[in-house]
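Structure, as structure tokens:
For this view, one protein chain was removed and the others were kept in their places.
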Amino acid sequence: MSTVAQADPAASAGSAGPLAHRRPLGDRIFQILAAAAGVLVLVILALIAISTSQQASSWFSTAGWNIFTADWNPATNSFGALSFIYGTIITAAIAIILSVPISVAMALLLTEVVPRRWARPIVYVVDLLAVVPSVVWGLWGILVFAPWLQHIYTSIASGVKGIPVLDALFGQPVSGASFFTCGLILAFMITPIVTSLSREVIATVPAIDKEGAYALGATRLEMIRGAVWPHSQGGIVGAVLLGLGRAMGETIAAALVIGSSPVITSHLFAAGYDMPAVIANQFGEASGEFRAALIGLGVLLFVITIVINLIARGVVERSARRHRGA
Amino acid sequence: MDSPEQNVVASAQLPKPAALQDTAQDAFATSTGTWIFDAKGISIYYSSFRAVTDVSLTIYENEITAFIGPSGCGKTTVLRTLNRLNDLIPGARVEGEVHYRGANLYGSGVSPIAVRRRIGMVFQKPNPFPKSIYDNVAYGPRINGIRNKGKLDEIVERSLRRAALWDEVKNRLNKSGLGLSGGQAQRLCIARTLAVEPDVVLMDEPASALDPIATGKIEDLMHEIKSQYTIVIVTHNMQQATRVSDRTAFYSVLVDSENDTRTGTLVEYGPTQQIFEDPQDPRTQAYVTGRMG
Partner (left out) sequence: MAATEQPAVDLREPAGWRRTKNQIATVAMVLAFGIVLIPLGFVLFTVIAKGASAINWSFLTGGPIPPNVVPAGIGGMGPAVVGTLLITGLAAVIAVPLGVLGAIYVNEYGGRGPLARVVRFMADVMTGVPSIVMGLFIFSIWVLHFGYSGLAGAFALACLMLPVVIRSSEEMLKLVPDPLREASYALGATKSRVTLTVVLPAAIGGIVSGALLAIARAAGETAPLLFTILTVTATNANVFNGANTALSTQIFTNATQPYLGAQSRAWGAALTLIAIAFILMIVARIVTARFTRYSN
């Protein structure tokens, strides 16, 4: 005879009947630990913002809006960061311009052209690019690549001498370690990420849309433009933005190959500087307000990359929602 | 114009199916007698798996031919063979010959792109591109090189009218095709297919995802356009087959219990009225009287 059937509904919760529920302590502790680990992410992000801003506060308060001048001279205690901001933007732009067409083309290659069997080895090769640590890119960059590029830059510079726009971009002064070299190496580094994210996006295009395009007698290129591209636009823009964020934050390779010269110039082959590079290179000797300024550059970098990240996710969300909802 | 002979062999042993309620009133009204497709003993493989075996049939111009049969009997596979859409599946191949208007569809030198321009397809689930209604219909003509705006406007309007969608969307041609209801979206897909002026329109269960009213509209559409196009439709709905088609092909499954494989095959093919009122093969009979499938 089952005692369950006899259980009196009136004498339920509170008293320890046969079915009374009492969550074991271990179970509750585990849940709290798990939640704490999750919340740790939020805590760390907040702490990053707070602690670094605090360290940089003296720079923000003393320099004020002069932060956005190009006058950077530790000796005279002036720390205008414009040339570094400029360098960060320029090198990241070069990296994106060079990397995105290649990455998107490869993503299309892997999803639309290559038979499935060959896709995996190709992906492995692309991932190898990501395995090379940033410092190794920098080492190779400064000792091997930059000297080699210098010859090429010099020839290009003499070739465009006198031609209006081209000379401003590619003319003298040139240096192996320069904005362009940095942008180029950044392009190598962000290609695996942008490719892999783009691949994920393109893979979500419904096969039935592709078949619809083929059924109308489209060639593969026409199918890509008609069915794949409209679906993946948003996602690919998001992927590009994430790549941009990565490029901006990349430190060590930049520190080694950018040329360490705080200037604002249109000449892409000239030596330059950017935010993460100057922090890495000069932190060792910095103290007092100099150090505060460098940490302040770190805060700027933090804010910029967070903003780009948020925009990227917003773009991806909105385009995904538009296609899902319909 | 000759109408095919009715087969008057009596099958006294088999109980007679009820007479068809809805017959295609205009059965064979537009048929010209010219053959469009001719398949002889074809088998279709996915890698080493034989999905369909021994299918022979002839499809005639300006008729509506229905493929019916239980799930997994290969009717969609055979349909997709007719516009070489199976080429998209790695490992798919056809053995045997399929001829389209005198040419070997799978011959060397044949371009699937040229094939698909002539033989269009409407899919089970409406799949408008995430573009405007106008751009959806204009996609086909554009890739075939028509750039002139005036000409495109004309083609878009004509195709949408033929698909009985013009009045409903003429004021919002630049709105996204994704915002249409199921029935409208399917008619948009039909308009898109008609815009390239195909010779044949293949339809893979075009109304199975739609409500009865939308289904009715699609069926009316088929009647209207059959004087200009040859239509082959795969359908699960026997009443639909009797309502729209001139001829019906009944497919079934051969089960190989030893290897646990199921292979589709063509069982019987003939005028729709005959298939449903006087089937020759007991399997056909069992299916159309509802005892199986």
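Note that the chains are named A and B in the order they appear, and that numbering of residues resets to 1 at the start of each chain.
The rule is simple: contacts are C-beta pairs under 8 Å (C-beta built on N, C-alpha and C of every residue); 3 or more make two chains touch, one makes a residue touch a chain.
It should be emphasised that the depicted structure is a prediction, and the values quoted were computed from it without experimental measurement.
Of the candidate positions A:70, A:93 or A:135, contact with the hidden chain is made by A:135. Touch with the chain that is not drawn comes from one residue among B:29, B:88, B:110 or B:254, which is B:110. Touching the missing chain, out of A:209, A:222 or A:289, is residue A:222.
Residues of chain B that touch the chain left out of the display are 34-35, 38, 40, 58, 97, 99-103, 105, 107, 109-111, 113-115, 117-118, 143-145. In the full complex, chain A touches the omitted chain through residues 23-24, 26-27, 30-31, 33-42, 44-45, 47-48, 51-52, 54-55, 101-103, 105-106, 108-109, 113, 122, 125-129, 131-140, 142-145, 188, 191, 219-222, 224, 242, 245-246, 248-252, 255-256, 276, 279-280, 283-284, 295, 298, 301-302, 305-306, 308-310, 313.
Here is the rule we go by: only the chains that are shown with their structure count from here on.
For chain A in complex with chain B, the residues that touch the partner chain are 115-116, 206, 208-209, 211-219, 222, 226-227, 230-231, 322-323, 326. Chain B makes touch with chain A in their complex at residues 83, 85, 88, 90, 113-118, 120-121, 123, 125, 127, 129-131, 139-140, 143-144, 176, 178-179, 189, 192-193, 196.
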